[in-house]
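Heads up, one of the protein chains got dropped from this complex, but the rest are sitting where they should.
We call the chains A and B, going by the order they appear; numbering starts again at 1 in every chain.
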Amino acid sequence: MAEPSTPLGPGPLPAAPHGAAVAVDHAHHHPRLQHHFYSMEQQLEASILAMWVFLVTEIMFFGGLFMAYLVYRTLYPQSWLDGSSTLNVPLGALNTFVLICSSLTMVMSVRSAQVGSRRGQIVWLIGTILFGTTFLVVKYFEYAAKFEHNLVPGPHFSTAYIVEHLGRTGVDPHSTQLFFSLYFIMTGIHAAHMVVGIGLMTVILIMAWRGRFTPDYYGPIEVSGLYWHFVDIVWIFLFPLLYLLGLHGGHGA
Amino acid sequence: MHDTAIKRQSYLDAPYGIAAWLLTRDHKRIAMMYLISITVMFAMGGFFASLVRLELLTPRGDLLTPDLYNKAFSLHGIIMVFFFLVPSVPATLGNFLIPIMCGTKDLAFPRINLISWYLYIIGALIALGVIASGGVDTGWTFYTPYSTVGSQTPVTAAIIGVFIAGFSSILTGFNFIVTVHRMRAPGLTWFRLPLFVWANYATSLVMILGTPVVAITVLLVGFERTLGLGVFDPRLGGDPVLFQHLFWFYSHPAVYIMILPGMGVISELVAGVSRKQVFGYSFVAFSSLAIAILGFLVWGHHLFVSSQSIYAGMVFSIITMLVAVPSAVKTFNWTVTMYKGSVTWESPTYWVIGFVGLFLIGGLTGLFLATLGLDIHLTDTYFVVAHFHYIMVGGMVMAFLGGLHFWWPKMTGRLYPDGFGKAGAILVFTGFNLTFGPQFILGYMGMPRRYHAYPDEWQVLNVLSTAGASILGLGYLLIFCYLTWSLFKGERASDNPWGVTGLEWETTSPPPTFNFYTDPIVTEPPYHYKQPVPGREATTIG
Partner (left out) sequence: MSHTAHPIPSVRLYVTIWITLGVLTGLTVLAGYQDFGFANTVIALAIAVTKASLVVLFFMGVRHNTPLTKVTAIAGFVWLFILFGLGMSDYLTRHWIGVPGR
């Protein structure tokens, strides 16, 4: 992404022997090609593979949280319904749609780089950042509501809101806190990933503004896009699992 | 003339200066910086081990208070596992050799490699800070609810240090995966790769898939401690055993992160000292993958005596027996490789033999522990401690030291006196067995682990163990001394002092920054030795 690095020592690269797969010719190679790669294609493929390997670590990272969710929902299904009933479904659905829009703007910005439109990249990247920020703002209001209703686990936790405002009975003051602990941790860590994503997109935006990305060099924007879409996918699972449980008021699983 | 040409081009000399090292992207320099860092942490971890062994000289708890003793074994474990064993071979020998063995100029992402070292340093500094502020007493396993609500020690800081070190290992693993897949030299197919690469590749898979789970798990402990967001809190209906599930989901595969690279080293050394193709190359290669995958399916054997379901326990027990099979395949193949090879008695040979014997004992004793009924008796006793130290020290540390001795001429361009090399191996082997052999007996007789006092009748065995630890420590010290000495006074090494095959031996000792003077093209399988010739003069150095 920066100027090409040179892990090489002094002196010119030796010419590759005859019959080698690829010959490296200093005079013609792309200025964005790092010296330990032999072609732009190899560099791009390596970067995409690398991002996917990183995303696998993210899948397992969130996976631990989903495991805790799975265990406790199995052990305390009623508390899960009670806790879920306090979540604002319209806001959650709006946020889901906001992230889906941000994924669209993201692919559009990558596409703009692929077709060589600098203006397109900038516009769509700004869109992505705006949608991401909207998501976080909505989240802020949701969290504020939880604090207001004393639904944050700890000494101030109270099931009063659930009992009085939502008319639910037999709410367990202990295991319901497990739900809220997981709610805050899962959505909080997701939000932290959004913040990182917005930061990343800002950097990419600056690079796009400077005209860094061309149809034959768009690796960083594509790879950052992969990260962004992943954060969207995590929310795609978080939304139904956290928000849509207690809707029908029944005693489903 | 040739000598000055090497000096000018060696990665050690050009470019010059501290900044050139601290901002390097050269995988070889990063490897050497890691080597220094993990040696420091090893010394630290060894210090805490000596506190433990000194206390256990006498049956009464008279050297350390119980709290201090808890901190001593906890810090020993945390440092040795997260700051020494996990990075040991991958970050040093792996970083150095993998690009060279793949015939390429560097890893796929040199800057990320450097970042991984800085992250390691930050994690290590945090760990040192934790030690300076008194240390933690939760055991390296951070079991809840003690780690969340009980312990008054800086657990959160320790967790952050471990988290950052874990992230460092993820970056190393991910670099290896992309490099091995996408950057091999022309002609270098998977089955022409040295087994060291296969082993580190398998290790990298485990790092990628397992480390994030322990990362989130320790983070949850941190959230519970700092924000009161109870997830494992029994008062809320939380399950402390859930912590154990999540913790061991990584920590069992972590032991394979710790041993697989060592197995890779041994594969190389075995072929080298026997001057022979490794028997059953593809079996050994696939066994690395099998260990990596099966290793993820056995974590419940750490939970046999928790409230884990007996039926789940049975499943975990059977699969644990299975995971022994690929390790056995390797051990068998290494032994057969040496049979009728033209083995020369240089220091790497000593390390190889030491490893094979001790790893065998460690592995077999694992089967005892995998057996449900036996584990009820043996769990949380010194039998377990002996078992894992046979693998981790008798296996992994010996493999690491063996690899260091084998590739030292390549990495530093210097030879150490081989007599000292052999002496070091013998001291370590002897000291090690004296330290941990008695512990099998102690454990069988019922001595619990993590206790600082014990009944009088066990004192003899404990004294033997501590005596062994002293010899072991002397061995390490000796090795440190002559290897450091060799950097300044050692004879200069030729390109291939052992007379063995491998891309790394086809370049200079030490290699130039860009690894090769002519880009390699690989046309032969690895270990392409001619048939051993009877009566051949053994190659000796020093």
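What we mean here is this: a residue touches a chain if its C-beta (ideal position, glycine included) is under 8 Å from a C-beta of that chain, and two chains touch if they have at least 3 such contacts.
Remember, predicted model here, so these are calculated numbers, not experimental data.
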So which of A:97, A:140 or A:209 would be touching the chain we can't see? A:97
Which residue from B:245, B:330 or B:389 sits in contact with the chain not drawn here? B:245
In the complete assembly, which of A:75, A:138 or A:189 touches the absent chain? A:75
Where chain B meets the left-out chain, the residues are 181, 209, 213, 241, 245, 249, 296-297, 299-300, 303, 307-312, 315-316
Go through chain A and note every residue touching the omitted chain. 41, 44-45, 48-49, 52-53, 55-56, 59-60, 63-64, 66-67, 70-71, 74-75, 89, 93, 96-97, 100-101, 103-104, 106-108, 111, 114-115, 216, 222, 225-226, 229-230, 232-233, 236-237, 239-241, 243-245, 247-250, 252-253
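One rule holds for everything that comes next: only the chains that are shown with their structure count from here on.
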What's the distance between the Cα centroids of chain A and chain B, rounded to whole Å? 34
Can you list the chain A residues touching chain B in their complex? 5, 7-10, 13-14, 16-17, 19-22, 35-37, 42, 45-46, 49-50, 53-54, 56-65, 67-68, 71-72, 75-76, 79, 153-155, 172, 174-175, 177-178, 181-182, 184-185, 189
Residue numbers of chain B touching chain A in their complex, please. 9, 11, 14, 24-27, 104-111, 170, 174, 177-178, 181-183, 186, 208-213, 215-217, 219-220, 223-224, 227-231, 235-239, 242, 245-246, 249, 512-514, 517-519, 521
